[in-house]
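Complex shown without one protein chain; remaining protein chains in place.
Moving on to subunit A:
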Amino acid sequence: MKFSYYPGCSLHSTGKEYGESTQAVCQALGIELVEIPDWNCCGASAGHSLNHDLAVQLSGRNLLLAQKQGLDIAVPCSACYHNLRQADEELKASTDKRRELEQVTEMQFTGRVQTRHLLDVIYHEVGVDNIRKLVKKPLQGLKAVAYYGCLITRPSHKDGFDSVEQPQSMDNLLDACGCKVMKWSYKTDCCGAGLSLPQDKIVVELVTKLINMARQSGAECIITACPMCQANLEMRQDGANFPVLYFTEVLGMALGMKDTQGWLNKHLVSTNELVGKMKIG
């Protein structure tokens, strides 16, 4: 199984451990990731906030580079995923936008490349049953909630890969890893996204609610599939000391991978106590 890989800016910086765990886990699961050569930023929130067409063209360039590779794209970042899909849809619908992109890049847009979230790829292409078989170290002591955030299921009024209001894919993957997955109603509530710097007070309030609700559910950590959610949840939790992990890190631990500790060391909120408990459990 081979995918074109769009890491996005975060996975090379603030979400470094997500990038590293993604690469390692995909390799272990038999998913070959070929990084899009010379990819550019998708424009993040800023692109569509200030110039909608710019966002489409920036993402469009990445779609064309993947098209050249002849592979569907796997994207671990929910915001990048949303932007690439949005661009794909608008390019398919508008001759003008397509022409603009083709003029700049001197390539033809075929619209045949599919953009998929990494969670979708692992869940649907590898599957829960296979993962269950591959698990070497069931994480029995780990009580967790799955947090999907906004943009995984919500590009969406179109054709999403999971339920918009009650997604299950990550819950099922965590369950396959042996975690005790707790029920909560905040799976798809917003973390505050791009307001983290210019309006940190709002983000602190949103994140505090998420942490409190996760705690109330009986969970000891939150599991995410987005570098922006993860960063906000760690940076803006106001001293709550509540670990926030990537689902790929959890998969890595369950698969008994060696590099796990290196990823966890990069977190801003210590995971030592959590991991210690798991060994006893």
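In this text, contacts are C-beta pairs under 8 Å (C-beta built on N, C-alpha and C of every residue); 3 or more make two chains touch, one makes a residue touch a chain; residues count from 1.
Keep this in mind: contacts and distances are computed from a predicted model.
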Missing subunit (named according to UniProt) among the choices "ABC transporter permease", "ABC-2 type transport system ATP-binding protein", "histidine kinase" or "4Fe-4S ferredoxin-type domain-containing protein": "4Fe-4S ferredoxin-type domain-containing protein"
Residue among A:Gln166, A:Gln199 or A:Gln261 that touches the chain left out of view: A:Gln199
Omitted-chain contact residue, chosen from A:Asp72, A:Glu125, A:Asp175 or A:Asp189: A:Asp189
Touch list for subunit A against the chain that is not drawn: 9, 12-16, 38-41, 43-54, 57-58, 61, 82, 100, 103-105, 150-151, 154-157, 164, 188-190, 192-195, 197-200, 202, 206, 235, 265-266, 268
